[in-house]
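A single protein chain has been omitted; all remaining protein chains appear in their positions.
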Amino acid sequence: MSARRSPGWVPPLVLAVALVAVWTVTAGLADSVVYPGPGEALRSLRSDITDSRFLGSVGDTARVLLLSYAAAIAAGAVTGMLLGLSAFWSRATLPVVYALNSVPKIVLYPIFLLFLGIGDLSRGSFAFVSGVLPMFLIMVEATAGVRRLHLKLSASLGMSRWSLLRRIVVPSVLPSLASGMRLCFGLTLIGLLLAEMFSGSSGLGYELLRNLSLARVENIIGQVLLIGVLALLPTLALQQLESRIRNRYEVSA
Amino acid sequence: MNTQTQAQRGTASTTTTPIVRVEGVEQHFGPVHALGPVDLTIGRGEFVSVVGPSGCGKSTLLEIIGALQDPARGRVEVDGAPLTGPRRRTAIVFQESATLPWRTVVDNVAFALEVRGVGRKERRDRARELVEIVGLGGFENHYPAQLSGGMRQRVAMARAMSMDPDLILADEPFGALDEQTRMLMAEELLRVVETIGCGVLFITHSIQEAVLLSDRVLVMGRRPGTFIDEVPVDLPRPRAHAVLAEPAATAAQERIWAQIRTEAEVAMRSER
Amino acid sequence: MNTQTQAQRGTASTTTTPIVRVEGVEQHFGPVHALGPVDLTIGRGEFVSVVGPSGCGKSTLLEIIGALQDPARGRVEVDGAPLTGPRRRTAIVFQESATLPWRTVVDNVAFALEVRGVGRKERRDRARELVEIVGLGGFENHYPAQLSGGMRQRVAMARAMSMDPDLILADEPFGALDEQTRMLMAEELLRVVETIGCGVLFITHSIQEAVLLSDRVLVMGRRPGTFIDEVPVDLPRPRAHAVLAEPAATAAQERIWAQIRTEAEVAMRSER
Amino acid sequence: GGSADTAGVTSFDIAVSNASEPYSIPWLVGKDQGFFAKRGVTIGEIVPGKGGGTTVRNMLSGDLPMADVGFTSVLESSEAGTPLTVVAGATQSVYGLDFYTLAGNTRVQTINDVHKWAYTNPQSVTQALSYILPKVAGATQDIERVSSGGAGEGVALLEAGSVDVAVVPPSVVAKTGKFRVVVSSADHLKKFQQSVITTTPEFAERNPDTVKAVVAGYAEAVDFIRANPAKAAQLYADYIDIDVAAATTIVEKAISYDNWGAGFDAEAIQQAVDAQRLAMNRTDLKFCDLFQKTYLPANVPATLPAECEGTR
């Protein structure tokens, strides 16, 4: 009852404070070189973000992420929509893509390294693949789910395929596109970080692993927090976008 | 042409070419024999309803006439010529959800014109007019989700009117509405059709509605649907709800009900 | 008690305590005045229908009598005693989706008994009996998704019967069915109610249905709903669809339609 | 990176395994002091590998023509059929690879008390050490060896009490008083070829001058560190973010163990090969063909173990 009156951000904040409290206490009890408390984590984060090399890494990750994310969204959306229009070919192709998507992609990363070498190209491609498959699947399903009634309406008006795509299919799949964009952002980011952790010379994943070999866990936690915050902003923005589109475009709003 | 059809209203034409002529049409979906063979003629300006149990093939027939399905067998002529594809002057009114949820009322009404390449200003002006005509003035910029079911159906009706149709195919357009709204909408449709003076093929589950609206009611039997009865409705036009109390109307209703009651009982048990 | 109510069927009781007595009941949801004040009395074995435009508060009234909502104001007595919580002998029939899709027909019918702790064998036997009574013999182990809407509603009716009710509250139980199935179901309900001999509060949008079924039809006005008319239906029992053709029935229908037509028109414009 | 296959490559990144440890110091110094630049070679970034064979992989797959790599992984890679050439030495002591226990652990005092021994990765130098050190020290007890996966995890294992000793990076030791050295590897093994500068034979043949320049630059950097430990410590401290005092200690100790050297040292190489043969249980391990003396500058030693001299 009292929760109804408190603003929306209070409960999550209370939970966060509780978790930090637990962290502080357990870190104090553990008293370990490799289990720092929040204070140490924040201190090391502060020194990290004044370090130009670290900032360079952040920039690198952001740049590669942006490119591979944009590519994943665009490629997944367009190919997904095109395939989704054909029920027959969807049925023939989807089992393979679903199978591919259920493989833990990280074990495929060595193949990327073998053929694309170390560097932006291989980790970017890996991030791209991590994001593009789910996006593709979401869009195929969404396109297949365009209301048959709307297709019939279009047919009765003698609409061309292109006109159908523009006037019916695209607006119908926009809500799915938006939630796909939100979902794939996280997946692309994780893919990129894993790739950087496995083999990289720069980027946040590389920084994480470098700290691991130096046993600097406080920096790791600090950086995990930072990544969380950095990932949070676009995620929230995408969430906002999604709920707007849903409100506007969905039948049963 | 309009004046001609106006003059013929209420009397099924036999001298001029009918607007719809269906001969020996059948449909199969794989092993399922879904429809027919059926013959059907709709005169210019004639209002024909089809009632029948669920799954008997009513929608199938309508879609074949609307060029949304190819029949497995038989001939379909509209306006004297064999069908070659969706016709410009055939308007289909689907159930309420055939409004596009991402378009405002005006843009939904203007949709058919837009597809046909009518310029932006012209189609919007025309759409606004039609929105007024169907009584949605003031809701031009609302989205379908902000409207009641009955209001959405008015949008669909206005869109159909924008196509200047000589044939309207309506597939249970009021199926999702509650009875009171439904009756109001039926009266509305009567007014519109009487204004345009076009032929109508109207599919419904409601016997009352069929009787209220039609010149003729065709009763379809269980799958594969064929017509098992044809009930003429001799009531004066223009009509309103009150005509249903007249003996001719109650008699027609009872006759239709008797025809399809057994069919409906069996259908209720077998259909899923 | 059963014999007594049987004897009184058709004549609203004034000497014995009525099964439902509602006095000055009102409901508010925050700023929304949703209902009332209304007064209502239902005699033992009496069948009372309520019709009215969407959103006028019909469901609210029914839920208050079913103890699913507390009224903001007023008194509710069922079977002579003020309500203290859901009653064992009040059965509520919701719309068709109130069958549980993960249970077979038998298990759906046995659900109320199961919740009340009746043993497995006993409740299944009783459920099988009821399944036969509502005409679903042979479908015992089907799931709701394998049934038609009408058959699902029979399941809900059997479940209600399993509770040995003296009062049935039905909230648009046939709202989702097509008209023909609906009429069949209405006849079915009549038979069941006449067998059990319980009081019924029946909410519907269909004037035909209300007239076919009821001893009295109450017409509710727009929100906040109050009763604007009470139409007695003087037709012999047992009834079937054919009674609707009698002048008393068409007169009742026209009177009700005239009462709510304006309300419905306004409602269609404002409701979403 | 640049492209490895075209002749006349003079600008590239360098792969250094475990770059956060002292391996990287000569490279940092050489870059900073322009020892490579003045010979016409631009070293871009120091690309770290994770130890084991990863660095060699990175070198081969990632346009990284040359690398400072653990010698054991070079041995393993070449066994697996990868064409590699060792063009110079690099790290030739086991300084920094000391095995520590918790300061509070009174049970473990000497190498003879160690029963659970954590190394980092399979086929890493630390694994080889876990075999050769007890042998050299004459410890005969049963030892269970576990792979921790990394230095951080090793520390974690120590704290959790699941192992007796583990490698603790000097930078961590410098930061806290929690660890006590049990096995000081460099005291048991005076010389041990820990890492070497390697490249593919193809690159070496096409770009001999570049290879020579890099080796010579490395050699000069090693000399510079000996002469200016403070400057080297400063660079190292900046690179891995530790304070200068700690870095100075590390550099000075490394110098005292003669940690870096561009030349080939027969004793160091022999020691490392023996350790690997023991760890892998493979007595027939071949290594002589890997070494190419032609790229070494004149002022560094160039001796190979006795078993190689006959074949040349």
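By written order: A, B, C and D. Residues from 1 in each chain.
In this text, a contact is a pair of C-beta atoms (placed from the backbone, for glycine too) under 8 Å apart; a residue touches a chain by one contact, two chains touch by 3 or more.
Keep this in mind: contacts and distances are computed from a predicted model.
Visitor: Which name from "SUF system NifU family Fe-S cluster assembly protein", "ABC transporter permease", "Na+/H+ antiporter subunit C" or "Molybdopterin synthase sulfur carrier subunit" does UniProt give the chain that's left off?
Guide: Cross-referencing UniProt, the chain left out corresponds to "ABC transporter permease".
Visitor: Counting contacts across the entire complex, name the shown chains the missing chain touches.
Guide: By the stated touch criterion, the chain not on view contacts A, B, C, D.
Visitor: Looking at the whole complex, which of A:Val64, A:Ile118 or A:Met159 touches the chain that is not displayed?
Guide: Hidden-chain contact among the options goes to A:Met159.
Visitor: For the chain left off this view, which of A:Leu85, A:Leu121, A:Val170 or A:Leu241 is in contact with it?
Guide: Once the missing chain is taken into account, the touching residue is A:Leu85.
Visitor: Could you tell which one of A:Leu42, A:Leu67 or A:Ile106 touches the chain left off the display?
Guide: Going through A:Leu42, A:Leu67 or A:Ile106 one by one, A:Ile106 is the residue touching the chain not shown.
Visitor: Which parts of chain D face the unshown chain closely enough to count as touching?
Guide: With respect to the unshown chain, the touching residues of chain D are 52-54, 56-57, 60, 73, 76-77, 80-82, 121-123, 146-150, 152-153, 155-157, 159-160, 162-163.
Visitor: Identify the residues of chain C touching the omitted chain, counting contacts across the whole complex.
Guide: On the chain C side, contact with the omitted chain comes from 63, 66-68, 85-86, 90, 92, 94-95, 97-98, 100-103, 111-112, 114-116, 143, 145-146.
Visitor: Which chain B residues touch the hidden chain?
Guide: Touching the chain left out of view, chain B contributes residues 29, 67-70, 83-86.
Quick note on the criterion: only the chains that are shown with their structure count from here on.
Visitor: Taking the mean of each chain's Cα atoms, which chain ends up nearest the overall Cα mean?
Guide: Nearest to the common C-alpha centre lies chain A.
Visitor: Averaged over CA atoms, how far is the centre of chain B from the centre of chain C? Could you give it in whole Å?
Guide: Inter-chain centre distance comes to 33 Å.
Visitor: Let me have the rounded angstrom distance from the C-alpha centre of chain C over to the C-alpha centre of chain D, please.
Guide: 86
Visitor: Quick check: how many Å separate the C-alpha centres of chain A and chain D?
Guide: Distance between chain centres, rounded to whole Å: 38 Å.
Visitor: Where does chain B touch two or more other chains at once, residue-wise?
Guide: Within chain B, the residues that touch at least two other chains are 145.
Visitor: Which positions in chain A are in touch with at least two other chains?
Guide: None at all.
Visitor: With touch defined as at the top, which chains are paired up in contact here?
Guide: All touching pairs, sorted by chain label, are A-B, A-D, B-C.
Visitor: Under the touch definition given earlier, write down the residues of chain B that touch chain A in their complex.
Guide: These residues of chain B touch chain A: 63, 66-68, 85-86, 88, 90-92, 94-95, 97-98, 100-103, 111-112, 114-116, 143-145.
Visitor: Looking at the complex, which residues from chain A come into contact with chain B?
Guide: Going by the criterion above, the answer is residues 147, 149-150, 152-159, 163, 167-168, 171-172, 174, 248-253.
Visitor: In their complex, what parts of chain C are in touch with chain B?
Guide: Residues 53-54, 145-148, 150-151, 175, 178-181, 183-184, 205-208, 241-242, 244-245, 250-251, 253-254, 257, 260-261, 264-265, 267-269, 271-272.
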